[in-house]
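Would you mind keeping the following structure in view while I ask a few things?
The complex appears here minus one protein chain, its other protein chains still in place.
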Amino acid sequence: MPPVPPWLKKLGSTLVTVAVTILGLLFVTFMIGRVMPIDPVLAVIGERATQEQYNEVFYDLGLDKPLIVQFAIYVANVLQGDFGTSIRTGQQVSDDIARVFPATLELATLGTLIGVFLGVPLGVLAAVRRGSWIDQLARFVGLIGYSMPIFWLGLVGLLLFYGILNWVSGPGRVGIFYQGIVEPITGMLLVDSTLRGEWEVFRDAFSHIILPASLLGYYSLAYISRMTRSFMLEQLNSEYIITARVKGLSERKVIWHHAFRNIRIQLITVIALAYANLLEGSVLTEIIFAWPGIGQYITVSLLANDMNAVLGGTIVIGTIFVCLNIFSDLLYRFFDPRSK
Amino acid sequence: MKQMRCFTAAAVAALMAGVPMAPALAETPPNMLVIANRIDDIKTFDPAESFEFAGADVSRNVYEKLVNFDPMDLDAGFGPQLAASWEISEDGKTITFTMAEGHVFSSGNPVTAKDAEFSLRRAVLLNKTPSFILTQFGFTPENVEDTIVATDDMTLQITLDKEYALSFVLNCLTATIGGIVDMETVMANETDGDMGNAWLRTNTAGSGPYKVVEWKPNESVLMDLNPSYGGEAPAMERVIVQHIQESATQRLLLERGDIDVARNLSPEDIAGLDDVEGVKVIDELRGRLMYFSANQKKEMLADPKVIEALKFATDYEGMANSFLKGQYTVHQAFLPLTFLGALEDKPFSYDMDAAKAALAESGYPDCGPIAISVRDAQERMDIGQSLQNTWGQLGCDIELIVGTGAQTLDRYRAREHDIYLGAWGPDYPDPNTNAGTFAYNPDNSDEAGATGLLAWRNAWDPGEMSDKTLAAVQENDTETRKQMYLDLQAEHQKVSPFGVMFQQIEQNAMGETVENFVAGGATTAVSYWVITK
Partner (left out) sequence: MNELTSPSTKPTWREWLLAEEPTSRRQARAVGWYQGWLAFRSNTLAMIGLIILVFLIVCAIFAPLLATHDPYAQDLGQRLLPPGFQGNLFGTDSLGRDIYSRLLFGARISIYIVLLVAMVAPLIGLIIGTIAGYAGGWIDVVLMRITDIFLAFPRLILALAFVAALGAGIENAVLAIALTAWPPYARIARAETLTIRNTDFIHAIQLQGAGPVRIITKHIWPLCISSLVIRVTLDMAGIILTAAGLGFLGLGAQPPSPEWGAMISEGRKYILDHWWVATIPGLAIFAISLAFNLLGDGLRDVLDPKESGQ
C-alpha cells in the first residue's frame, strides 16, 4: 500500500472532525428537543383534541420508541436530506429552509460587505494614525457597537428612519405589491431582480434591506475594524516594516504593499468569523424587521414547539458555522508563520 | 391630564408632519384587496383538519358548505348554500338535503351530493382534531357508509344517532369542517391512503369564490378568483393576506396606502389613526372570550367563597378601559353575545369590599399562594399582571407562570395549574359549542381523560348542569332552548370555577372606500367576496 500523502491525512482528519462535531451538534439539539417538558404532540393537535387523537399522533411521531432509537432514526433521515415535516407549516423542513435561508444569506452578506468596506479602511487608518481623531473614532464606533442591544437599535432605527423620516421601507423583505413578481433563481431577491432586470423590485427590495443590513454591518464593522487595527499595529511595529521605512519607501507603499499585504490572511479569517456571527446574530434583527429568514424561522418554531424545524435550522446554521470556523482555522494554520 | 395628552399628540403629529412623507408607493390596485393580518397559525387548508382562526378565514372563501351564513345578514343565521333545501324525518334522526344547482369547483367539476358525501365521510374517517364537531352526532369511521349517504347526485341523507335540535346540526355544518371538497381532484392527489390530506394542506379544491394560488407559511396567502365560481363575480379578483406581526407596522402600512385592511391594531394604534384621513375603523363583536379558571384539585381554589372573592377582585372595567380599550368588552357568561341565549348579566364588578368579605367567609381568610398560568402573548400577560395586582391586594401571593402556548396548555390538560388564564373561541356557531365544554363533564375522574372539556381540565364536576346541557341540544323549540341556556349560564356564573371576563371586539382599520368588510361576527369568518372598494 502506498503511503498516504500528508495533505490527504490532514484532510481526512479535518473531515472526521467536522463529522464528529456535526453529529454532536445533532445529538445535543435532539436531546434538548426531547427532554423539553413540552409535549410535541400538543403542538400538532392543538387545544381541542381528544385523548384518542392524541395517542394516534404520539405513535405517528414515533415517541413510543426509546430515545436512542428515535435519535438513530432521525440521523438516518437527516443523512438522506430528510429533516421531517414541520408541525407549524405542514411542509418539509428542508423545503422551508430552502425557502428562508436565502433571505438570511442575503442579509448577512450585505451586512458583512458593509462591515468589510467600512471596517477595514477604518482599522488601517486607525492603526496608521494611532492616537489621532480617527483612531478615537474607530474606538468609539467599536465601543458603541459592542454595547448597544441590537434589537433596541433596530427598533429605534425603524422608528426614526421608517416611522418618522420615511427614508427607508419598513419591516419585511419587499413591498406587498412586488411579491411574487420575480421568479426565484437564487432566492436572494437583490440578485434575482438584477438577473431578471426587474429594477423596480430591486429598488423596493433594497429600500427594505438597507436598514437591517446596515445594522448588522455596523456590528461587523465594529469587530472588523478593531481586529484590523490590532493586526496592522503589530505589522507596523515589526522589524521588517521598520527596515522598509528606513530604506525610504513611501509611506503608502509601506502601509498597503507591505503591512496590509501581510495581514490579508488574518483578515480573511476574521471576516469569515464575522460572517458566521452575522448568520446566527441575525435572529433578533430578523424578528424586529420581520425578515423571513432562518433566524426568525428557528425562533418562531421554537416558541411553537416545532422541534423538527428547530433541529433542522440549527443543524444548517451549525454546519455552516463549523465549516467557516474550520476554513478560517486551516487558512490560519497554513499561512500564519507563528502557528507552524 | 387631558390637556397634556393633547399636547403630546400634537407634538408627535408636528414631528411626523414636519418631515415630508415619502409619497405612498401606489394605491392598491382597484380589483385587489391587500390585508395585513397575523396568519402564522395556519397549518393546513384541509377543511377536515384546519382549526385555526386564519385558516378559517381562508376556508370560508374557498369552500362552500351545505348550509352557510350570508355575510350581509349574519343575524339571520344559516341559510341554503350547496343544499337548496332539507327535510327532517318523522323520528328526527334523518336529514335529507337536496343539492342546489350551479355550483362548480375550481377544477370545473360540478358539485354533487357525492362530493358532499365524500367530504363529510372523509372528515370522520381522518379523525383530525375538529372531527368532534361531526362525530358528536354519532358518526364513526365504522358507520359512515350507512349514516352519510348520497342516494343520487342531488340527494344527501345523513342519519344521526338520536334526535337533536335541527338548528344545532345545521349550525355545526357551517363550521370549517363542513366544507365540501372536490372528490375527483382530491382523490387524484391521494398519497398513502391519506384521502388527499397532505395535498389539501397546501392546495385547495373548493367551489367557493376564491382559490388559494400560493401560500408561504408565516408570510402570505394569495387567493385568486375561482374561474368556475357559480355565484355573482366578486369585485376583488385577487386577495393577498400578508403576515405582519407588529401592530405599529400594520398601522404605518395602512396610513401609507400600502394595504387596504389592518386586522391586528392595538388600542394605541387605533387611537393613533383618529386624525388620519382616508382611514376608518369598523368594530365587530367576535366570539372569543377571555376567562380565568381555577383548578378544583387545589384545595383552596375549590372553596367557592375564594372563587367568589377572586371574581370580585378583578378590575374588569379598569382593564377594558385601558390596555384592552375598544378590543374587549366586559362579558361574564360563557356564551358570547349574539349567540342564541347569550346572557348579558354581569353580576361581578371590581369591588374589593365584597371580595374581602367573601374571602373572610371562606376557609382561607388569609388567602395563600396562587400561580396563574399565562401564555406569552402581550394582552394576556397584561391581564395576568392586572389580576396579580388586584388579587394581591386580597393578601394572596400571586405568581405568574408565563410559557409558550403549548407549555401552558400542557399543564392545563394535565390538570396541574392553579389558575389558567385563557381564551376560548366557539368551534361552531351553536350555543352547545361553549355549553358543551364550560358546563359539561360527565366523568370528572382522571381516567376519563376528557382533555377536550374545559370543565374536566379544571377538575370541576358541574353535576346536573351536564344533563341540562345534553337536554338543551335536543330541544327543538327555539324559545325554550334559549331559556335553557340562559338558566344554565346564570347558574354557571354563580357556582362554577370559571371567571369569564371579556368578549373580543375586533377593530379592523381600513381605507375609507372599502365597503362590506365583515370579519364574521361571533359565528363565522371573513367574507372577501362581498367587499368592494
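For clarity, chains are labelled A and B in written order, and residue numbers in each chain start from 1.
In this section, a residue touches a chain if its C-beta (ideal position, glycine included) is under 8 Å from a C-beta of that chain, and two chains touch if they have at least 3 such contacts.
Note that the coordinates shown come from a computational prediction; the quantities given were computed from them, not determined experimentally.
Participant: Could you tell me which of B:Thr140, B:Thr191 or B:Asn321 touches the chain that is not displayed?
Facilitator: With B:Thr140, B:Thr191 or B:Asn321 as choices, the missing chain is touched by B:Asn321.
Participant: Among A:Leu63, A:Leu113 or A:Leu155, exactly one should touch the missing chain; which is it?
Facilitator: Final answer for the missing-chain contact: A:Leu155.
Participant: Could you tell which one of A:Ala244, A:Val283 or A:Ala309 touches the chain left off the display?
Facilitator: Answer from the full complex: A:Val283 touches the omitted chain.
Participant: Touching the absent chain in the whole complex: find that residue among A:Tyr59, A:Phe117 or A:Tyr146.
Facilitator: A:Tyr146
Participant: Take the complete complex as the reference. Which residues in chain A touch the chain that isn't displayed?
Facilitator: So the residues of chain A touching the missing chain come out as 17, 20-22, 24-25, 28-29, 32-33, 35-38, 139, 143-144, 146-153, 155-156, 158-159, 163, 229-230, 233-234, 279-281, 283-284, 287, 295, 298-299, 302-303, 305, 310, 313-314, 317-318, 321-322, 325.
Participant: Pick out the residues on chain B that sit against the missing chain.
Facilitator: Interface residues of chain B facing the absent chain: 1, 4, 8-9, 12, 246-248, 251-252, 266, 268-269, 271-272, 315, 318-319, 321-323, 376, 378, 381-382, 384-386, 388-389, 400-404, 407.
The definition used in the following text is that only the chains that are shown with their structure count from here on.
Participant: Express in whole angstrom the distance between the two chain centres, defined as the mean CA positions of chain A and chain B.
Facilitator: One centre to the other, that is 39 Å.
Participant: Within the complex, which stretch of chain B touches chain A?
Facilitator: By the definition above, chain B touches chain A via 15-16, 19-22, 25-26, 28, 34, 40, 43-44, 51-52, 127-132, 201-202, 214, 216-220, 222, 240, 242-246, 248-249, 252-253, 258-259, 376, 404-407, 409-410, 413, 427, 449-452.
Participant: Touching chain B in the complex: which residues of chain A?
Facilitator: 37-39, 42-43, 45-54, 56, 86-91, 96, 99, 162-167, 170-172, 175-177, 179-180, 204, 290, 292, 296-297, 300, 303-305
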